[in-house]
Structures are given as structure tokens and as C-alpha cells.
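Taking it in order: structure first as C-alpha cells, then the write-up.
A single protein chain has been removed from this complex, and every other one stays in its place.
Moving on, here comes chain A:
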Amino acid sequence: MVEWTDFERATIKDIFAKMDYEVVGPATLSRCLVVYPWTQRYFGNFGNLYNAAAIAGNPSVAKHGKTILHGLDRAVQNMDNIKETYADLSVLHSEKLHVDPDNFRLLSDCLTIVVAAKMGKAFTGDVQAAFQKFLSVVVSSLGRQYH
């Protein structure tokens, strides 16, 4: 089981309570598709992903970005049980979506950067440590059912 300090719990709840999903979701996914272009392999039916501007303006990317970000809500609400909470999602990503689990790490790095840009100075080293710890638990849980 993951041990969370009071500071870590409060930090994660706070970040997600103030999260602007409509902006952060699309920004994170589009950044990931630009910075790590091989991730586009999973979105063949999303239409125009030819350049950064196209990706940023793509409605399918925006919609899916929000979906992914809201997917983190269950982990935020079940921080003591993330592994079990994401068991089904892990199977889905492995068996149906066939997503290389390294992509979870790439996306979480992009999310960290987008959140950092939004929070500015408030995103201190300690806050970043808590946020990255949370995301690494999520990433690990999502990769757990792969075989």
C-alpha cells in the first residue's frame, strides 16, 4: 500500500480541486502528441495531426484530453486504493487499446509541465514531488495488468 503524508494528500486534492479540466486536459494531450510524436500512433482516426497548430485545434484531441484527465478523478478520490481502482482500466489499455505503458509516463510528464505552467511559483519542489509521486502510482497501476 502506498503511504501518503498529510501534505501529499492535501496537495493532490488541492491541485485537482482547482484544476481547469477544459484547459489542462486538451493542453496536456496535445503537448504529448507534439513533444512525443510517436504517441500519435494511437490516434489514427483523429484527423489532422500534421503539425502543432493542427493538433492544438483538433476537437478530437481536446475531447480525449478531457476524458483522460477526468480518468484521474477516481485515483484522487481513492488514493489508498489506486491499484485496485485502476485494475479494469489497466486491462482495457493492455488488451483492447494495446497502449505501450511507457506512454503513461510520457503523458504524466506533459501533465506535470502543464500544471507547473498554470500554478507558477506555487508549484514548488515539494508540490512537484507529491504530484509526481501520485502520477507514478497511477502509471504503475495502469501498467499492472499487462502480461
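Here is the rule we use: a residue touches a chain if its C-beta (ideal position, glycine included) is under 8 Å from a C-beta of that chain, and two chains touch if they have at least 3 such contacts; residues count from 1.
Note that in this section contacts and distances are computed from a predicted model.
In the listed set "UDP-arabinopyranose mutase", "Hemoglobin subunit alpha-1", "ATPase H+ transporting V0 subunit e2" or "Histidine-containing phosphotransfer protein", the entry agreeing with the UniProt name of the missing subunit chain is "Hemoglobin subunit alpha-1". Shown as candidates are A:A10, A:V35 or A:L97; the residue that touches the absent chain is A:V35.
Touch with the chain that is not drawn comes from one residue among A:K96, A:K121 or A:H147, which is A:K121.
Shown as candidates are A:V2, A:V23 or A:A56; the residue that touches the absent chain is A:A56.
Of the candidate positions A:Q40, A:S60, A:T112 or A:S140, contact with the hidden chain is made by A:T112.
Along chain A, the points of touch with the absent chain fall at residues 30-31, 34-35, 52, 55-56, 109, 112-114, 116-121, 123-126, 128-129, 132.
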